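Only one structure is covered here, and it is reproduced in the block below.
A single protein chain has been omitted; all remaining protein chains appear in their positions.
Per-chain numbering from 1; labels A, B and C assigned in written order.
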Amino acid sequence: MNIVENRYGKSKVRVARIVRHKDRHDFHEMTVSIALEGDFESSYRDGDNSLVLPTDTMKNTIYALADDPAVEQPESFGMLLARHFLGHLRHVSSVKIDICGHLWSRNDRFSFTAGPPHRRIAKIEASRDKVSVESGVSGYLMMKTTGSAFEGFLRDEYTTLPEASDRILATSLDALWSGDANWDDVMSVITDTFAGHASKSVQHTLYAIGEAVLERFENIERIRLTMPNKHYLPTKHADVFIPTDEPHGLIEAVLSR
Amino acid sequence: MNIVENRYGKSKVRVARIVRHKDRHDFHEMTVSIALEGDFESSYRDGDNSLVLPTDTMKNTIYALADDPAVEQPESFGMLLARHFLGHLRHVSSVKIDICGHLWSRNDRFSFTAGPPHRRIAKIEASRDKVSVESGVSGYLMMKTTGSAFEGFLRDEYTTLPEASDRILATSLDALWSGDANWDDVMSVITDTFAGHASKSVQHTLYAIGEAVLERFENIERIRLTMPNKHYLPTKHADVFIPTDEPHGLIEAVLSR
Amino acid sequence: MNIVENRYGKSKVRVARIVRHKDRHDFHEMTVSIALEGDFESSYRDGDNSLVLPTDTMKNTIYALADDPAVEQPESFGMLLARHFLGHLRHVSSVKIDICGHLWSRNDRFSFTAGPPHRRIAKIEASRDKVSVESGVSGYLMMKTTGSAFEGFLRDEYTTLPEASDRILATSLDALWSGDANWDDVMSVITDTFAGHASKSVQHTLYAIGEAVLERFENIERIRLTMPNKHYLPTKHADVFIPTDEPHGLIEAVLSR
Partner (left out) sequence: MNIVENRYGKSKVRVARIVRHKDRHDFHEMTVSIALEGDFESSYRDGDNSLVLPTDTMKNTIYALADDPAVEQPESFGMLLARHFLGHLRHVSSVKIDICGHLWSRNDRFSFTAGPPHRRIAKIEASRDKVSVESGVSGYLMMKTTGSAFEGFLRDEYTTLPEASDRILATSLDALWSGDANWDDVMSVITDTFAGHASKSVQHTLYAIGEAVLERFENIERIRLTMPNKHYLPTKHADVFIPTDEPHGLIEAVLSR
């Protein structure tokens, strides 16, 4: 029997770090997942654990390395973790790190309230000869009450949707881009493009967002955008709508220069 | 067999309303539950539905009344709904309305991003001779990195918790108060008191919050506060912590003048 | 300022226990919450923790007492916990214990697969002079494809629901009863009554279930039943339906002899 691919690791490791400045504390909270690939076949075939670093140790390593200043950016913390495992374990060929940063809004020097519900994410994939770092956002909820239409679409025997010249547009955007750029700046471009675009469809707005990001940030080579269409169904009362979570449209594309 | 109590209604009705101003749109989104009590015993005993207004109709009524300007405040929208059912259905003795308002942050005149994850809530209970309106918040997540201790507590044979002179304090506060007060102002007092209090325990901070609200808002007679202790467990690295959701402490009290 | 009521404790404590028999292992897994009331006002007012047993200790106590054979029934384990705190802490006036038992289906002597998704629950409230024990179920999902109607209901200006002489009936039943009875036997009566009843409404079936339980189990004095109406909306294809979670009807009643 052939082991076509295999990986193992620890998922959903939650960790928080206080960074103490003279006049304030910074607070970093995130959820981290680690997966290793390498020479692990004997653990599967023979139950030979001699090369298996426990996933519990990966968890401990996350806690230990969270002491490092690299923790302040998910990309640099992910790189620190990836380098650690590649450096210490010769039989590991590649490391995947997923980091999901929780957003806290500063209240005063030492206190915070929950920030918006979306997450800042970073994905690192590092092997002996190649490193990929992607940055992004998960669950970025945006909505506009006008400036969105959906007309002139293909109809078939099952089509009942009326044309809409002015509808609510809402999405919970996931994005992932490669290349160095200030995260908050990218988020602003996404937000402003969504808000300002004369949308003819979710596809149309997705493209506009990708185009704006690629135009504005020359280091970004490529961006993946996933945009569910979070429907607000019309009622017979013109300004009253029914928000629904399921079903939802789902539009996804990868754009590059 | 005796029917000691009974109620029926519709839960989790989601509704959104655009309020169109010349220069901007306001957007109100909420989840509403309705429960009726009254002369419904024959529906239970005999399957006689002649006095049973369908819960589907309650849903339609929510959509219809969401057209009213009262929708702009959960308390007034809840009152509108309660009065509707008491006014139209003689055999109904009391109506309970629960409203859970989603928070959107304005981006520009016509667009919004998801606000903080907590919810603004209102609870209305209205009978023929009495109305109770409560306002509040659900899931208000606050955290501070210092200014919180837990020391000098009772120990028994199972106690292993070390004393903590300086710990992270985090909670996801639920509050419910009766009496007219600006919701944002109450939230500010809650936030500032949490942040500024030299906390000796969650109980101690809960009391401080309640006291501050009752002192500042003379119309508020009474406040219920529920504060889970969202633990950030220490690691052997001084500034690194493990956030946990379960188990959690849970402190609850009702304070009045 | 007056502290009208207060309680504190630990929630969502998960615990599992293996009971080793010669020929098989039994496995008990549950989630436990504890809340204490008593002479705790000084902890709120003054931050005086001298009478405050840490909630962390309550958690440890749950683990320690889970070693006791009482763990095999949620009611007896809850009583053990309640008596422990009343017995050891003179300043505690009452204890609330909530136990939510996870169901595992036995596969062989030592292995199990996840049972049905509902939970077996027990609620204990014990003070110096009174004990209340309630047993029940949470989230018991039942569905029938025929034998359910909803006709002859009250109509008003907002009613659009058509009469239904034969519809799908589905609910996720919560029940809570006081009095000693075999849990599996009560569940069977609930299931069979739901299945066999010629239902004219959810209210009608709720009553039939309560009546059947009270008739069959003479020790049960009283039962609370909460039955959401989990709608399967018709489509224009006669046998095709749209399952929905929100909104849902919600019917609740307490029945006693």
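Note that in this section contacts are C-beta pairs under 8 Å (C-beta built on N, C-alpha and C of every residue); 3 or more make two chains touch, one makes a residue touch a chain.
Bear in mind that the values here come from a model prediction, so they are computed numbers and not experimental data.
Asker: Just to confirm, in the complete assembly, which displayed chains does the hidden chain contact?
Answerer: Hidden chain contacts in the full assembly come out as A, C.
Asker: Of A:Ala16, A:Met30, A:Leu53 or A:Ala82, which residue touches the hidden chain?
Answerer: In the full complex, the listed residue that touches the missing chain is A:Leu53.
Asker: If you put the missing chain back, which residues of subunit C would it touch?
Answerer: Interface residues of subunit C facing the absent chain: 14-20, 25, 27, 29, 63-64, 66-67, 104-105, 107-108, 110-118, 140-147, 168, 191, 194-195, 232, 235-237, 239-244.
Asker: Of the residues in subunit A, which ones touch the absent chain?
Answerer: The list for subunit A reads 1-14, 31, 33, 35, 40, 43-57, 59-61, 64, 88-89, 150-156, 158-161, 199-204, 206-207, 210-211, 214, 222, 228-229, 245-257.
Following the convention adopted for this analysis, only the chains that are shown with their structure count from here on.
Asker: Closest chain to the protein CA centroid?
Answerer: B
Asker: Roughly how far apart in rotation are subunit B and subunit C when fitted on CA atoms, stated in degrees to the nearest 5?
Answerer: So the copies are related by a turn of 180 degrees.
Asker: Whole-Å distance, subunit B centre to subunit C centre, using C-alpha means?
Answerer: 23
Asker: CA centre of subunit A versus CA centre of subunit B: separation in Å?
Answerer: 30
Asker: In subunit A, which residues are in touch with two or more of the other chains?
Answerer: Nothing qualifies.
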